[in-house]
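Take this structure, written in structure tokens, and hold onto it; I'll ask about it next.
The complex is shown incomplete by one protein chain, all other protein chains being positioned as in the whole.
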Amino acid sequence: MKIEKVMSAKEAVSKFIDDGMNIAIGSFFHTIAYNITHEIIRQEKKHLTICAPSFNEHADQLIGAGCVDRIVSSYVWMEVFGSLNCFRRAMEKGVPNKIEMEDYTNFAMAARFLAGSLGIPYMPVHSMKGSDMMKYSSWMGENKVRMMKDPFGSGVEHALVPALKPDVGFVHAQRADEEGNVQMWGILGDAPYSVRACQKVIVSVEEIVSRDVIGRDPNRTVLPGYKVVAVVEDPFGSHPKNCQGYYNADRDFIFKYIQESRTEEGWKKFMDEWVYGVSNRADYLKKYIDTFGMKKFQSLKAKDMSSSSVNYGY
Amino acid sequence: MKIEKVMSAKEAVSKFIDDGMNIAIGSFFHTIAYNITHEIIRQEKKHLTICAPSFNEHADQLIGAGCVDRIVSSYVWMEVFGSLNCFRRAMEKGVPNKIEMEDYTNFAMAARFLAGSLGIPYMPVHSMKGSDMMKYSSWMGENKVRMMKDPFGSGVEHALVPALKPDVGFVHAQRADEEGNVQMWGILGDAPYSVRACQKVIVSVEEIVSRDVIGRDPNRTVLPGYKVVAVVEDPFGSHPKNCQGYYNADRDFIFKYIQESRTEEGWKKFMDEWVYGVSNRADYLKKYIDTFGMKKFQSLKAKDMSSSSVNYGY
Amino acid sequence: MMMSENRYSDFTLQELMAVAAAAEIKDGEKVIIGTGLPLLGGLLAQRTHAPNMIAIYESGAIDCKPLVTPFSVADPVLVPGAAMQGGLIDGLGIVHAGDVDVGFLGGAQIDKYGNLNTHVIGDYYSPTVRLPGSGGSNDIGAGCKRTVIMMLHQKQRFPEKVDFVTTPGYFDGAGQREKMGFPGDGPSVVVSTLGILRFHVKTKEMYLESYHPGVTIEQIKLNTGWDLKMAADVKETVRPTPEVIRILREELDPTGIFLGKN
Partner (left out) sequence: MMMSENRYSDFTLQELMAVAAAAEIKDGEKVIIGTGLPLLGGLLAQRTHAPNMIAIYESGAIDCKPLVTPFSVADPVLVPGAAMQGGLIDGLGIVHAGDVDVGFLGGAQIDKYGNLNTHVIGDYYSPTVRLPGSGGSNDIGAGCKRTVIMMLHQKQRFPEKVDFVTTPGYFDGAGQREKMGFPGDGPSVVVSTLGILRFHVKTKEMYLESYHPGVTIEQIKLNTGWDLKMAADVKETVRPTPEVIRILREELDPTGIFLGKN
């Protein structure tokens, strides 16, 4: 009965991510599982639908690699760093392939995941009303969002957004036990509801800890193990994004990607070096240290700002 | 601009709870603010509507004292201890006054609070469908719950339950700072959404801590201070219920209440002794120790089962 | 009901029921259990044939392994060692989403089609007896893949129609739950104080599968408010083994709070 869930990113992607799947990529500009993202690219998965309130370079890399057919999101960009070049090439020029997109807002996406996680069929929201996101849709047609008059008589119409329940989700977190009980702190982003809404979840963590560590602070658990099919232990798995308590974002590296990906050739060179040319996260880290030096690597590591302990006794 | 929020239970109830208000009483068989409840009874507040997924003896005492006109809930009982006698006397015989009730389910109530806290007007749920809770309503009439066919074409009908946004809520928690940023751990019960859904919140805590303590572990915060109008520091404020990390439930005392409240006279005697006859929580505790002894009081205190610390550094 | 060879070869009715409840749980299942007998059944299953059972409480405690038998669904002993601790929205949210395999239920009345009443005896607006209400019962009845109902078997508690439908069984018979689109499939079994009852696969009507040791079929019929049908192979309920009784008494309820002192 006990299922072995601890495995490599390679094994997890190969076992649980199939071409054509609808995939949630958890988090929000932080703790994004780059290890899993890169593995999907190396395994050349195709025709994926990727879902998240907001996407950064991880989406851009999947798009550039031709893994993505459809996007369900509210934001695909890199904040102050600027635009994602593969995303724009795909949307504007169909390079490497044309991509369809369903545009929502951040709250509407969060509400769709919340609904999915609770078995609620749709959520009535104020978001999107009157905007052109109501007018345009892609493959979802009229089921992207529907307007409905409040049946409780307020006279107001609401935008109904349907529950989102992706086939599989993946996310990076600080820690989990071998059963897949996941703990996260700091900014939760689209977690916990994004991953809870998925049928299955691959979780990547900085550290696998004992069930005892989880049980000593169960309020930190964002996802119970029963939805988790794979637990991947990959320290620095979300580099160049941050992971609270472990490392800060690597702005230089993010900027480097944005710069180099301005041309298709530049993008390919970057990817050959940092994704196709490495076999796993450990290999990637070795390359990082070889390239930028141990000092730079160490500079990313988090300072100690420990929480105090609380008593769970009875 | 800085508002002084720290005050006694007496002051908080007198300032923020008015006759006729719709009140949420937070938690779920645990960390119920008995100190606030008793103060409401002593101040003889009237015509209250009380809301919670599940109610225990605190509701029974408010009902017996004639404070309550209406109940919005899914459960008013004392689990294995048996029925609540004032509740039954009110519902069956109109003693001390007739009470109207809107019956929901626990999940429907939780969904109503969730909706209220997020500004979502109503939630479509599977709960209640086909049950007699759909047929009968009191003052809410058709707005208690409405059936609607899924506009996304599944063919299924859902029960729509309206957002619940009480005038004021109160809850007991482990700690808060002077601004009312509330931290809770262990079983959250109807928190955080019940209190977040309220216009104003009175929070009662075991300890007032510095903002620095809150800021060292901000993921434990269930309610941000801006909704909080009063912070009451009352150790053992939820006795005879438990407060994780501070004390366990006092089963003997709960049983004593259930036993003595079987008759109106018995109830009155209990209340004269433990509510009307004491002026505040400190006085109540002194009486408890005088009556049952320090050893009994000490036996309620929680063992040490400390969580470990996590790093919030960047 | 003593048939002792050693001190664990006898058993009480409550012990028999706890064992029957445990037998309904398969290993690895997610089970939402309350307090009292269902709780003991769940704990027993976990100690015997279902070590990977995931115990869930509506208070938001998930995969609990309490060192002390909890007294309430919000007992603080549930928290340390749990895999996750949230609130109602978490505990019942996964039920509503259809993630939970088994839910335990009980009530003041149950009818022919497994509908439960925990609201009122008599009229809703002027009740003879006002009961607790649904709590999480209706949610569990709608959402869990199957439910296990534990009942005191008395005629007034087994009417042909309940005074108030709190928690859906099969309503008036086959096909009605399907129309509702519930995530869950409905009641699987009733473990009563007199026997074990199931629901006909086609008609969804409750029938007697087995009578407990010392109980007669006639006694069960007399205590049921409609003409109760029998399984073709109706038989005596399987008796608990001494080892299981030992675990129940010594490990799970050493103080006898739930099972009463023996």
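By written order: A, B and C. Residues from 1 in each chain.
Methods note: a residue touches a chain if its C-beta (ideal position, glycine included) is under 8 Å from a C-beta of that chain, and two chains touch if they have at least 3 such contacts.
Since the model is a prediction, treat every value here as computed from it, not as a measurement.
All shown chains touched by the missing chain in the whole complex, by label: A, B.
Note on the undisplayed chain: of the listed residues B:Arg216, B:Lys268 or B:Lys287, the one touching it is B:Arg216.
Within the complete assembly, A:Asp103 is the residue of A:Asp103, A:Asp217, A:Glu233 or A:Glu260 that touches the hidden chain. Subunit A meets the missing chain through residues 28-30, 53-54, 73-77, 79-80, 83, 87-88, 91-92, 103-111, 114, 125-133, 136, 154-157, 185-193, 242, 244, 248-249, 251, 302, 305. Taking the complete complex into account, residues 1-2, 116-120, 177, 179, 181, 211-212, 214-216, 218-219, 221-227, 312-314 of subunit B touch the chain not shown.
The working rule: only the chains that are shown with their structure count from here on.
Of all chains in the assembly, those touching subunit A and also subunit C are B. Taking the mean of each chain's C-alpha atoms, the chain whose centre lies closest to the overall C-alpha mean is B. One inter-chain figure worth recording: subunit A and subunit C are separated by 40 Å, centre to centre, where each centre is the mean of the chain's CA atoms.
Each chain gets a centre from the mean of its Cα atoms; for subunit A and subunit B, those two points are 37 Å apart.
Each chain gets one centre point, the mean of its Cα atoms, and the points for subunit B and subunit C are 28 Å apart.
Within subunit A, contacts with two or more other chains are made by residues 118-120, 216, 219, 312-314. Each of residues 61, 75-76, 79-80, 85-86, 89, 93, 96, 143, 183 in subunit C touches at least two other chains.
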